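All protein chains but one are shown in place.
Naming follows writing order (A, B, C and D), and every chain is counted from residue 1.
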Amino acid sequence: MMFAGVIWSEIGQATLETLYMVGVSTLLAVILGLPLGVVLYLCAPGSLLENRWVYQAASVVVNIVRSVPFIILLIAIIPLTEWLVGTSIGVNAAIVPLVVGAAPFYARIAETSFREVDPGVIEAAQAMGASVWQVIFRVLLPESRPGLIAGATITAVTLISYSAMSGVIGGGGLGDLAVRYGYERFETNVMLITTAVMVVLVQVLQWLGDRAALYFARRSR
Amino acid sequence: MMFAGVIWSEIGQATLETLYMVGVSTLLAVILGLPLGVVLYLCAPGSLLENRWVYQAASVVVNIVRSVPFIILLIAIIPLTEWLVGTSIGVNAAIVPLVVGAAPFYARIAETSFREVDPGVIEAAQAMGASVWQVIFRVLLPESRPGLIAGATITAVTLISYSAMSGVIGGGGLGDLAVRYGYERFETNVMLITTAVMVVLVQVLQWLGDRAALYFARRSR
Amino acid sequence: AKHAKHKQTVVLKVGAVPTPHAEILNFIKPELAKEGINLQVVVFNDYIQPNRALASGQLDANYFQHVPYLEDYNKKNGTHLVPTVSVHFEPLGLYPGKSKSLKDIPDGATIAVPNDTTNEARALLLLQSIGLIRLKQPANLQETVHDIVSNPHHIKIEEIDAAAIPRVKRDVNFAVINGNYAIQAGYHIQDALAAEKANSLAARTFANVIVVRQGDQNKPAIVALDKAITSPAVRKFIESHYHGSVVPIFLRYDPNGKIVGEIH
Amino acid sequence: MISLQNVTLTYRTGHRLIPALRDVSLEVHAGEVFGIIGYSGAGKSTLLRCINLLERPQSGQVWVDGVDLLSLRKRELQKQRKKIGMIFQHFHLLNSATVRDNILFPLRLAKTPVAEAERRVAELLELVGLTGYERHYPSQLSGGQKQRVAIARALANFPKVLLCDEATSALDPETTQSILDLLREIHRQFGVTVVMVTHEISVVQRVCHRVAVMDQGRMVEVGRVVDVFLRPQAEVTRRLLGWTNAEGVGADLPEQVFREGTLVCELAMAGEAAQSPLLFQAAREAGVTCSILRGTVDAIQDTPFARMVVAWYGDAKQVQAAVRRLEAHGAAVRWLNKAERMLAADEAGMK
Partner (left out) sequence: MISLQNVTLTYRTGHRLIPALRDVSLEVHAGEVFGIIGYSGAGKSTLLRCINLLERPQSGQVWVDGVDLLSLRKRELQKQRKKIGMIFQHFHLLNSATVRDNILFPLRLAKTPVAEAERRVAELLELVGLTGYERHYPSQLSGGQKQRVAIARALANFPKVLLCDEATSALDPETTQSILDLLREIHRQFGVTVVMVTHEISVVQRVCHRVAVMDQGRMVEVGRVVDVFLRPQAEVTRRLLGWTNAEGVGADLPEQVFREGTLVCELAMAGEAAQSPLLFQAAREAGVTCSILRGTVDAIQDTPFARMVVAWYGDAKQVQAAVRRLEAHGAAVRWLNKAERMLAADEAGMK
């Protein structure tokens, strides 16, 4: 409790770091994962652009990334990280592996959502002469919006807990604080506080995600 | 390369451990996550059993578990682990935190799948006098089967990479091997081999999951 | 039933982290087997669990920590674990990164240090010992970056996971690396710009010890373990195997963690 | 059997309120086949969904089989609903279940013994002409086949009340006929009460005892089918039934018929009068000729029923006489176009 002052400011700092890391990496994961999910969906057997090879290739890449333990991924892509953000340490460097890890995850979730879209509606668009791009942008994405939003929420929440591991390369954030003070130094109260902050963050995130998904689902049912 | 023999047998052992850990914990995560997902779906605002309090309670529990970094979860539930499996180290002890971590994750995925079920079909069941239980077992679960299977696949794959962290409590498995040799000992070739085995595992899993999901989706479209 | 005339085999479960601890334990496995002791090495990837498991009786001994860490653990968790003998010491070294020499250290240089409690403190003490910074309580093993009272070069301390430091070394000016990680990453202690001295106070303080539950010190199996792991064969194994990144140091402790003598 | 009292239901769509039901009251007697007709969007489906409380009205009362449904607790409502079969406008089949399992669904809910349930499924498949399709999934069926599965499902449990929302809309005339025969058969055997929403006037004629007409959420007319069809009171009913509106346009009649100054009227007749050559007798006797421009002779239940648009050729007064004769036999007459005015002018000239 002596250094409570220090800790509080550190928690504030860590909260900002977490928000930044998770915000940016969720955004990027969605931006990268969505096209990948579209490819997985479209090239799957029996789908619009059925293509064994592209599907298998995309699937293998996704599976490789997803099966590698995060800490190894973190190390393995350091060259990529350095090339992209110029350094391999710190918050920005942490975002790269978070994105690389989360994008394939989101791609799978998006793929699952796309599969739930009524094939009749896609067929109707095709009958009107829509190109594949138009089917994607004007049918697939809007029709699966509730699922995509719920999926983004799941991804963001997962990233909050993943970001704890970014401490390995000095990424900071709440999770790192919780691990270092709480786990390694047995400062239970610090652990509790940081965890509480994380729970609040997740709760807010989930609430927002639910609202958005429900908003779109209500209209489209 | 000198200890290649040792390593190969270790990899065999670790593969079995991973299969065991991931298999059992996926199964348990689905068994626990599914009812939780049903509760989240049914009690959500505007749904069958709309119940603000139950929904909020379930949602908060899920969010707490999901927001806590896995390593802290691992430690925090050690009393539970000891009570359940009698020890806090080893493969069996590792399964408990894996399940606790994955069940809420699966619950969210299941919830998302349930939301995609055509409300008209649920209404038809209600019109026939189906009770809530009957709606769950005879409509909700069968109708969302492709989504639930795809979700279980996502969960299992996530668990494969999560299980790497079980090394913290001596859980073993491929991920642990990869971290220990690859990350801590800089034995790149061991890391590559173990990772390759994991990729193969994931690939097989994904293939099975896709087949199953497609099988059910084909029929129901 | 065939082996009934043999001495009953005793299972001895010892928790350890992989390098070099588990390797050293595996080295003495045959030796102990001759005495009818079946040594089982439980490998951990972590510094908390081996103590927990030992305290709760799931292990008979562990070998991964130094005495200050053990005392800290006992104090915070109310456990009664005691050291018996020390085996080795892994000196921390300060390695060059972007900057090649300490002489032309740039203003605002970044130095990567391990982010776990004791290693971080040791790293800071090492930096203090070469005059780069000054700490509030020089002997405290819980010093963090918040305890730096003087920092003339405006050095920026980056707290990184110990095993990741070799991998990010080229993005910092200097890096403090644990001996075991340095050798695994292909660096030699000789490359270090500064290092904890092998016969220093640091070495005696941070020597890695065999730890058991209080009262178990004199159990025959433990005594045999202590004897085997402080044998000349082990000394030779360590010296030939780790090239100075791991240094043998065989000390005997009393139940209070005080050094009572050296083993020759 | 079914009694709705002052039922009101308004949908809210964010930016607008849509009063789907405005103060609707309705009595359906036990064992009756009751039709509901009305324009698209009139509130027919909504009304039907209020009867088994799939939609809870904002005010009013709903009684089915002597039970006030709105006062029931969930479990009791479920029990009541088991007695009410429903065929949905959009079928709402279980996509993940085969045809057989879809029909088994209500039987399983009712815990029917397996052997009996299987027998019943085979029987129902036979009835709707889908034997051999047991193992198909809904996605593998044509539109009409899906509808027939929905019909079979609704009938499985021998419901006491059957709610049909456009139950034959996707079916060809012969299949429709066989379904209607089936309904009539069930109705006779089990005395089931049927409420059917439909836009096919001929369906109402063939099976309904009474009919209600809805317009913009209101019930504008209720009565025996013969009465409503013979002498519709509301303008909406007339438009729904007829080939002609007040101006005789939209009747698809050749325009010269009106231009030439011919007298054109709409005739509706029920009973013996409908089938017998009354029209031509009357014309012959009055010394005029007539021609049927459009018309149907059909039956409402077992009563012959005819509606036609007739053009008269001859002296206005004699035409009047012929028409009076028809009216005397119970025909409902409505003059189209300017015929009324012409006749009035004629009479005025006489005075």
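Just so we're on the same page, a residue touches a chain if its C-beta (ideal position, glycine included) is under 8 Å from a C-beta of that chain, and two chains touch if they have at least 3 such contacts.
These figures come from a predicted structure and were not determined experimentally.
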| item | value |
| --- | --- |
| Residue of D:L9, D:L293 or D:V323 in touch with the missing chain, whole complex considered | D:L293 |
| Hidden partner chain, touching residue among D:E32, D:D101 or D:E166 | D:E166 |
| Identified contact with the non-displayed chain, of A:Q13, A:S47 or A:Q126 | A:Q126 |
| Omitted-chain contact residue, chosen from D:Q177, D:Q216 or D:Q320 | D:Q177 |
| Residue of D:Q5, D:S276 or D:Q320 touching the missing chain in the full complex | D:S276 |
| Residues from subunit D at the interface with the omitted partner, ascending | 11, 13, 15-16, 18, 37-41, 44-45, 89-90, 135-136, 140-145, 147-148, 165-166, 169-177, 199, 201, 206, 239-241, 250, 252, 254, 275-277, 280, 283-284, 289-299, 302, 304, 306, 308, 311 |
| Subunit A residues touching the omitted chain (full complex) | 118, 120-121, 123-131, 134, 138-139, 142-143, 145, 216, 219-221 |
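Following the convention adopted for this analysis, only the chains that are shown with their structure count from here on.
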| item | value |
| --- | --- |
| Chain pair with more C-beta contacts, B-C versus B-D | B-D |
| Inter-chain centre distance, subunit A versus subunit D - centres from mean C-alpha coordinates, in Å | 55 |
| In subunit C, residues with contacts to at least two other chains | 48 |
| Of all residues in subunit D, the ones touching two or more other chains | none |
